[in-house]
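I'd like to ask you about the structure that follows.
A single protein chain has been omitted; all remaining protein chains appear in their positions.
Entry: chain A
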Amino acid sequence: MKYFEMDPSTDIAWCPGCGNFSIRKALIEVLQEMDLDPTQVVMASGIGQAAKMPQYINTNFFNGLHGRALPVAVAIKAANPDLTVIAEGGDGDMYGEGGNHFIHNVRRNPDIVHIVHDNMVYGLTKGQAAPTSPLEFKTPVQVNGVINDPINALPLAMTLGATFVARAFSGDTDGLKKILAAAFSHEGYALIDILHPCVSFNKVNTFKWFKEHSYPLEEDYDSSDFEAAMKKALDTEKFALGVIYQTKSKIPFNKRTWLYKQDATPIVKRKRDIATVNALFRANS
């Protein structure tokens, strides 16, 4: 049962007490409980503390450029739909630098799990504002406090047609695991925004603060009601935790393509016959 776990001697570069540790633990447990084969899973990540996650999980990964995990993840899934693909990174990586990819990949509805660590601050670059930092949040750069409104990725994704939108808290591992499991079983794009404390650079949105400003969704909550879900997603006074919205009404990206509608064989497993190319060439008479 230790397939996705790394050698225990692995040096993990996160600060002690970082929320990333519990996210890692939850993700590994879910992958193992789902009995996935690490050779058939790929993680694509960008740059940042959260984006180091693939370094600490024993599976395939492509750790690319800041902000660019989604294009890589979607291309991997398109080239080989047999793989289980995860895109993972932080709020700055996914909503800031990668904002355009976020917008347009929601529209594609690729069958990937998109995990965004949301600690409302930049960690790797040492404490500047994130796109999710609250107004008036002071940093060494925003010395008079943040003046730009924070991004709220959930309703944004919903207006773009996202088919699975969830919010989790790293302090609630059981809840997080349930959401992750639901995301992996969702066919289509699944966004999980995970609130978590940054012990080094965010003295405002602490573990205690998140605990006080979040609550699990009610037992009888109906995640298929778009309008009710939108209300929940827009409420930033207190963050609702759980699968806020899910619809199974949309076809995922690959299955929308003529190529995969005709034939489910991954393109990386198809062979090209030079005779067909020669015929195309000779037709130019």
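Here is the rule we go by: contacts are C-beta pairs under 8 Å (C-beta built on N, C-alpha and C of every residue); 3 or more make two chains touch, one makes a residue touch a chain; residues count from 1.
In this section, contacts and distances are computed from a predicted model.
Enquirer: Of the options "PTS glucitol/sorbitol transporter subunit IIA", "PTS EIIB type-5 domain-containing protein", "Na(+)-translocating NADH-quinone reductase subunit B" or "2-oxoacid:acceptor oxidoreductase subunit alpha", which is the UniProt protein name for the chain that has been left out of view?
Expert: Options "PTS glucitol/sorbitol transporter subunit IIA", "PTS EIIB type-5 domain-containing protein", "Na(+)-translocating NADH-quinone reductase subunit B" or "2-oxoacid:acceptor oxidoreductase subunit alpha" narrow down to "2-oxoacid:acceptor oxidoreductase subunit alpha" for the missing chain.
Enquirer: Touching the hidden chain in the complete assembly: which of A:A50, A:I76 or A:M94 does that?
Expert: A:I76
Enquirer: One chain is left out of this view; which of A:S9, A:S249 or A:T276 touches it in the full complex?
Expert: A:T276
Enquirer: Which residue numbers on chain A touch the omitted chain?
Expert: Its contact residues with the unshown chain are 13, 38-40, 42, 44, 47, 52, 54-55, 58-65, 68, 70-76, 78-80, 82-83, 100-101, 103-105, 257-259, 262-263, 267-268, 270-272, 274, 276-278, 280-282, 284-285.
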